[in-house]
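First the structure, then my questions, so here it is.
Omission of a single protein chain aside, the complex is shown with its protein chains in their original locations.
Take a look at subunit A:
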Amino acid sequence: MLEFMDYVQHAFYDTSHWNFENSYSQLTATARALLDFETPAGLRLNLSSLSSPNFATSYAIGSVGLVDGSLSYLYTSLPLHTTSRSSDIDLHNVIRGYRQIQELRKPEESWMWEQWQGGRRVDKRDTLLYGRLYLPQSTLEALYLRRMSPTQQVKLSAVSDSRLRNGGTILALHQYDVGKYSAETLYSTDGGLIGLRGLYNFGPDPRKDVTEAPRTEDKFYGRFSAGAEIYYGSLNKSGGVSFGGRFATLPAHKGVPLTATLTLNPLMGNLSTTYAVTAGKNLALCSKFDFNVYSYESDVMLGCELWRIKARVPKKKERSMAAKLEWRLDPEEKSDVPEPEIVAGVLKARIDQNWKIGLLWEGRVKELLFTLGSSVDMKRRDQPFRAIGLELQYSS
């Protein structure tokens, strides 16, 4: 489940029309959500509030070993009008599951942001500032996010911790996204790591006007994306490269939604394929297969996600007194808008070849969002439960 501050950050992306998913680093978001979810350990409480559209606070206290906690504050220059009450938040927004990619949007033109007043531009760039202090470790996290232009964004994240070398690290990330393709450059002060990432979407260019209607009658109506990343540590002379491709069906697809990815690391000889499919309205399945051509090591992982929808109790229809008096039935009430589903909870489970099982049950109890998770190692018969945890969130 997304933490509140991440939820607010995503709200910032949405409000500022930034396509968070159109990035090479999000190529395997579906598989990660279904297979690599984190199971909580210990008890953790989050108290959060979006006290004003521009300001959010969050307090967390946890008991992993000893009591620890964190304070976090967030400021955004862009007013966010998103639901922040934990009783109202749509669970689909905070629970990461099967990621249905959307049709590419046409990026806004830069002139659309211009605001003129008295012959002078008065528009400002949207900015997000976020800070988090962990106690008692005295670790400080800071984030600076700025929308440079409708197609560009800069993200500076920093961690200050006395235990880290040089007392902390800073990561600078510049993202450029025009829809058809996106590129990212990054620099990390730790080891002088320089990185380049790029993603190219095959298919129609969203910047051009759509001339033909989508061919939804195809067997698979989706989008193929390919990308690559390269890293080089300038200080320690190390590096890494990977290539990846993804095919995912778009919402207009009439069949079963599916996502398939293939990533390749030519340096290390690693090959990874994932395949995710929504087998039903509330069920998503995912599998991942890793293989290393150099060491012949392989890895298999299976996962599933099951949304449990509360059974809607049909309203008991009683004939109104007027209808009774008139000896007729009530007129049929037809509402075009279906009633919103009430999600009782989401069950996520994964298992790998080593019989390590991860279980996660997320949902809402009254005003609280909860995450109950456990990791089980079936190979250790004596104590199979490696960790068990409960996370509670309340926000207003």
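Note that in this section a residue touches a chain if its C-beta (ideal position, glycine included) is under 8 Å from a C-beta of that chain, and two chains touch if they have at least 3 such contacts; residues count from 1.
What we mean here is this: contacts and distances are computed from a predicted model.
Chain not shown in the complex: UniProt lists it as "Mitochondrial distribution and morphology protein 34", one of "Mitochondrial distribution and morphology protein 34", "thioredoxin-disulfide reductase (NADPH)", "SAC3/GANP/Nin1/mts3/eIF-3 p25 family-domain-containing protein" or "ER membrane protein complex subunit 3".
For the chain missing from the display, the contacting residue among A:Glu229, A:Glu305, A:Glu362 or A:Glu391 is A:Glu229, taking the whole complex into account. The hidden chain makes contact, of the residues A:Asp123, A:Glu297 or A:Glu367, with A:Glu297. Touch with the chain that is not drawn comes from one residue among A:Met1, A:Leu27 or A:Val376, which is A:Leu27. The hidden chain makes contact, of the residues A:Met268, A:Ala349, A:Leu368 or A:Ile388, with A:Met268. Of the residues in subunit A, those that touch the hidden partner chain are 24-25, 27-28, 139, 141, 143, 157-159, 161, 164, 169-171, 173, 186, 188, 190-191, 193, 195, 197, 227, 229-231, 233, 236-244, 263-265, 267-270, 272, 290, 292, 294-295, 297.
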